[in-house]
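Every protein chain of the complex appears in place save one, which is left out.
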Amino acid sequence: MDVMPKWADVVLIPVISLVLAAALSAIVILAIGESPWEALKIMVQGALGSTYGWGYTLYYATNFVFTGLAVAIAFHARMFNIGGEGQAALGGLGVALVCLYIPWPHWSLALLGATAGAALFGAAWAIIPAVLQAKRGSHIVITTIMFNFIAAAFLNYLLVGALKPAGSMEPATGKFPDATFLPSFQDMFSTADNPLFRGAPANVTFFVAIAACVVIWALIWRTRLGYELRAFGHSETAAKYAGISPTKIIVISMAISGALAGMMAINNVMGEAERLVLNAVEGAGFIGIAVALMGRSHPFGVFLAAILFGFLYQGGAELALWTSIPRELIVVIQALVILFTGALDNMVRMPLERIFLARRRKAARATTLTAAE
Amino acid sequence: MDLLTLLQLLDSTLRLATPLLLACLAGLFSERAGIFDIGLEGKMLASAFLSAAIAFTTGSVWIGLLAGVGASLLLSAIHGVASITFRGNQLISGVAINFLAAGLTVVIAQSWFAEGGRTPQLAGAARFNPITLPFANELRDVPVLGPIYYELISGHTALVYVALLIVPLSWWVLYSTRFGLRLRAVGENPAAVDTAGISVIGLRFTAVAICGVLCGLAGAYLATALQAGFTKDMSAGRGYIALAALIFAKWKPWPCLWATLLFGFLQALALRPDLITSTLGFSVQTQLLDALPYILTVVILAGFVGKAIPPRAGGEPYIKER
Amino acid sequence: DPAIIFDLGGKFDKSFNESAFNGATRWAEETGGTFAEVELQSDAQREQALRRFAESGANPIVMAGFSFATPLTDIAGDYPDTKFVIIDAVVEAPNVKSVVFNEEQGSYLVGMLAAMASQTGTVSFVGGMDIPLIRKFACGYAEGAKSVNPDITVIANMTGTTPAAWNDPVKGTELTLAQKSQGSDVVFQAAGGTGVGVLQAAADNEMLGIGVDANQNYMHPGQVLTSMLKRVDVAVYDAFTAGEAVEPGVAALGVAEDGVGVAMDEFNAELITPEMTTAIETAQAGIADGSIAVHDYMSDESCPSLTF
């Protein structure tokens, strides 16, 4: 029997975990001699206090929606895809190639092309570990970690070599052609006398991310593929019995996961930098883990968690700008969120379960008593 | 390539392999007991920071070393509590620990020293200095053996020799002692250990603690022996390479030594692209050399070169009661 | 108020950024003014930091590092009333002042000192990231060394090809040791945080190190031959002093302008012989009046005195 009602599992536990993470973070801030309250104010003001702040928050959130969905869909098939970082890097390569070498007439077509390129490259980078897992039993966690490093070296090789424009000092591609520039929120929502989102990088990709949430939701809970994928995630032996091919599920789930991670590149590479720089992913692949854990692997939860992390990121950048708290504080918070919602889940869950169990026993006793009367 | 160059290369290999070796042996104890640990990186980093910070403040590298080991042990304790006591996901716990260390070291270093997340440079007794072994200078001119002894074997810091000694020690502990038997058993079948009247939790915590101590040594080596101070992210993926080496070594002590020496050699080689060019006659991309340990690990994992079978109960929490 | 943005190494990198920071603090101490500052943690923050400062009304905004060239080009037009000063790169815009240094000249000078101090006839160079700017250092250094001793061997290594190469002291140490095994006894580093490892290794292994950007002689007294000064501090100080009246355009600072030079102080006094001092003074004069023309690698991406 499920000990806890569903809402407790879906809402209460993540919220408690988050509160614990926040409390510890506050202690860290106190310990380095700053005021957590002031810090929070700066973060809220900087991340949510203006359309500019929102423009950054949503920009980061867009990245995290993609990487979070990537981790989440793999979780449903009980794959731990820790390779989002590398897949997103390769996605960036796909975007760069599409944008640099194909003459696009209009951004909308370029967006389609870049999405395909990003998804394809990201998926390709995830499929290799997936096939190795399915066919040779190589542990997907280890191989995807290794693939992150290999991707970094590979991109490094390309960006200081073939893709770097002559004479440039930075390991980066040249600027993409103007026709590939995606409309930013500023372009979309500003009017001449009311400039909104000025200079913020949030762009049309945000809506692609929302669409991705809806599609992934339908995929997981409405399609046969999703049914098989979840079944496999719950029980591999049962899946085999039902004629669900483990190889197929492992490869497909990882391909979708990699494609999603790769698609992050349309936001940061095409939408923001408009060129491919080294280390463009900047840890978003790892944040996807926190986002997926926090969001309980549900696309809507992932969306909310991504916004939360977008807020943390933008707020954290503001902190670094206006206080002496280094930006690494965000890494600490991220670590705590992963720790509490992921690894220490039981620490929160077990006492809660006891409480609910005791309540249920009491209720049961009460009903038998009234029945007896 | 002449002898001296080769010796220099091997010398450099030994230096670079030492942190890998310590971390690899750390992982060996933990994973042999059934606790997967991808948090080696974080523990090294935490130890690197605290050992440097304390060595700087006290002026004593030994106190620094202790502090570094302490920091690493603290993270080990978190990993233990998460994965043993609360039966959480060991991989996720490891990921969290890596981030925790990456973030906290910089935040604390910045507020402590205000040098952009690094510690001040260490000098004198605040760091490990090379030890010249007996007769190294005298034997220096003996042909072949002299240079080998002087250049390669002598002149390393204490922790290098310690790391090398830990290899036979680990081997002996694992295969010749009661503790080793129990440790290996708990990684294969914790229920067998439990019903034999031995505490699974106790054993696993011990293993995780040993892992913490060794990671602590590895981190302290980075900051106080290989370098003279802590810099942000100075572990630079070594924890992951150590993990790769552990797989490469199939979870056995002596192969851990060979694997880390191999990976150390690759790192040393990546520093000397000129040597590769002059020896091989063509140049190899340094990026390829950087990626080689990871590629080799993937190849090993894929079972193309001998299958690596992890401890059977590895990664799984020991759950008696659902 | 003026503002300054430090590049990834951070303002305490003991070299480039720290030099910029020193210039800013000097200005603050002398004038009692305040300035805004930020240390970048990632590439993506460049544009954000620029905009944030521009929007908060900071003027002028100084940025230390060539990596700002691209974002600055993008945003300079959005803030026509703000003055920007970029160090180490040239950005053509009506409100941007670009400050570049003739590093090859300073490197030439320390190359001469290295050759004169070397007992082995081999000197070496450790660069950070392999980019034309750093090759410019290496090239000038080799040319200077060869001007003293045409038979000298100059070994040059780069730490890496990515920004990580600025912050890899372990690799710096190993490269230095490798160079020592090839006979070098004086090593010049232009490698940011990596250079800390280079100077450390030199000090630990009976070599002489040469600092860069800031005066690093104090780091290992008696074991750092000299430092190639790049007066980033002066550039920042000047920009802050000029305030909103900063003159847009390109300024190239060399020996003649006192923009680059060698560091002489109590920490290296014992290492510098009178002959060295005279030789340097002669060369400085020669460079300043144009009679010695040091090759600038970036002018044609080639180096006559060194192959990479």
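Note that the chains are named A, B and C in the order they appear, and that numbering of residues resets to 1 at the start of each chain.
By definition in this document, a contact is a pair of C-beta atoms (placed from the backbone, for glycine too) under 8 Å apart; a residue touches a chain by one contact, two chains touch by 3 or more.
The rule we apply is simple: contacts and distances are computed from a predicted model.
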| item | value |
| --- | --- |
| "1,2-phenylacetyl-CoA epoxidase subunit PaaC", "Nucleoside ABC transporter ATP-binding protein", "Heme exporter protein C" or "Sodium-dependent bicarbonate transport family permease" - which is the UniProt name of the missing chain | "Nucleoside ABC transporter ATP-binding protein" |
| Among shown chains, those touching the left-out chain | A, B |
| Hidden-chain contact residue, picked from the options A:3, A:40 or A:102 | A:3 |
| Residue among B:192, B:284 or B:299 that touches the chain left out of view | B:192 |
| Touching residues (missing chain, whole complex) on chain A | 1-3, 218, 222-225, 227-228, 230-231, 234-235, 237-238, 240-245, 353, 357, 360 |
| Sites on chain B contacted by the missing partner chain, in the whole complex | 175-182, 184-185, 188-189, 191-199, 312, 320-322 |
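Note that in this section only the chains that are shown with their structure count from here on.
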| item | value |
| --- | --- |
| Shared chain contacts [chain B and chain C, defined touch] | A |
| Interchain centroid distance [CA atoms averaged], chain B/chain C, Å | 35 |
| Chain centre separation (chain A, chain B; CA means) in Å | 30 |
| Separation of chain A from chain C, taking each centre as the mean of its C-alpha atoms, in whole Å | 39 |
| Multi-partner residues of chain A (at least 2 other chains) | 156, 326, 328 |
| Residues of chain B engaged with two or more neighbouring chains | 114, 117, 287 |
| Complex interface listing, chain A residues touching chain C | 52, 56, 156, 159-160, 167, 169-172, 175, 198-199, 201, 268, 272-273, 275, 277-280, 282, 317-318, 320-321, 326-328 |
| Residues of chain B touching chain A in the complex | 38, 78, 81-83, 86-93, 95-100, 102-104, 106-108, 110-111, 114, 117, 237, 240, 243-244, 247, 285, 287-288, 290-291, 294-295, 297-298, 301-304, 310 |
| List of chain A residues in touch with chain B within their complex | 28, 31-33, 80, 82, 129, 132, 136-139, 141-143, 145-147, 149-150, 153-154, 156-157, 286, 289, 293, 324-326, 328-336, 338-339, 342-347, 350 |
